[in-house]
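A quick write-up on the structure given underneath.
With one protein chain held back, the other chains of the complex are shown just where they sit.
After this line comes chain A, so read on.
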Amino acid sequence: MADTEKVCCQPERGLVLRDVTLTAGSTCVLRDASLTVLLSGMTLLSGRNGAGKSTLLRAMLGLVPLQEGEILTHGLPPAQARQHIGYMPQSVTDAALLLPAVSHVRAAVDGLRWGLPLHLRPRREEADRLLALTGASAFAHRPLGLLSGGERQRVGLAQALAGNPDLLLLDEPLAALDHAGQEQTVRLLEDLTDRLGIGIVLTSHETEALSGVVTRVVQLADGGLHVRV
């Protein structure tokens, strides 16, 4: 059995893995792994390339099936937990690059509803609020394809914040950013955790940019998870 480290005893505010076996193709990501960890503040999920960090994030959202065991986020299985989780994949989006950035965020704001929107103003106002929160208002009406990597990350964050989640799962938010861009993004993430009280779980190889910022590190290695506070 993989290492088990009890970091908290409040599963309703954290992540619980019970005897989880998870594979990605031929790679075994987790083998009979258990873990209980608080998800307040910023949690860095680290591991070597190909260890399965992205797969674990996707499993928390129910996008990847577990071979065995269960994952509870804030005490809920993935299908229910994802109502409270915002997600930003590694490549923010490469669809509809000619559409204004604000259209991408508006689509995320009420994208869970069927039918046509009867009242457009609340959706517009919410999208504007999210873009302001992530510092993306200045370029909200420019086509997404004309934005820099850092600007697109801010739009992706605004999308992830749609639905007012308690927790953000961010897959490599610092990848493909220069040093200044990384610093700006880290400051933005700190600001989100401080101002909104949102927990953030992120994967990244840029441990230097995150030093002193993350609350805890969850190391994914050898089919198990190890926590450092």
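Quick note on the criterion: a residue touches a chain if its C-beta (ideal position, glycine included) is under 8 Å from a C-beta of that chain, and two chains touch if they have at least 3 such contacts; residues count from 1.
Note that in this section contacts and distances are computed from a predicted model.
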{"item": "Options \"Carbon starvation protein A\", \"Spermidine/putrescine import ATP-binding protein PotA\", \"ABC transporter permease\" or \"5-oxoprolinase subunit PxpB\": UniProt name of the undisplayed chain", "value": "\"ABC transporter permease\""}
{"item": "Selected from A:41, A:89 or A:181 as touching the chain missing from the view", "value": "A:89"}
{"item": "Absent-chain contact - pick from A:108, A:133, A:147 or A:174", "value": "A:108"}
{"item": "Hidden partner chain, residues of chain A it touches", "value": "58, 61, 63, 79, 82-83, 85, 87-89, 91, 93, 95-96, 98-100, 102-104, 106-108, 110-117, 143, 159-160, 162-163, 169"}
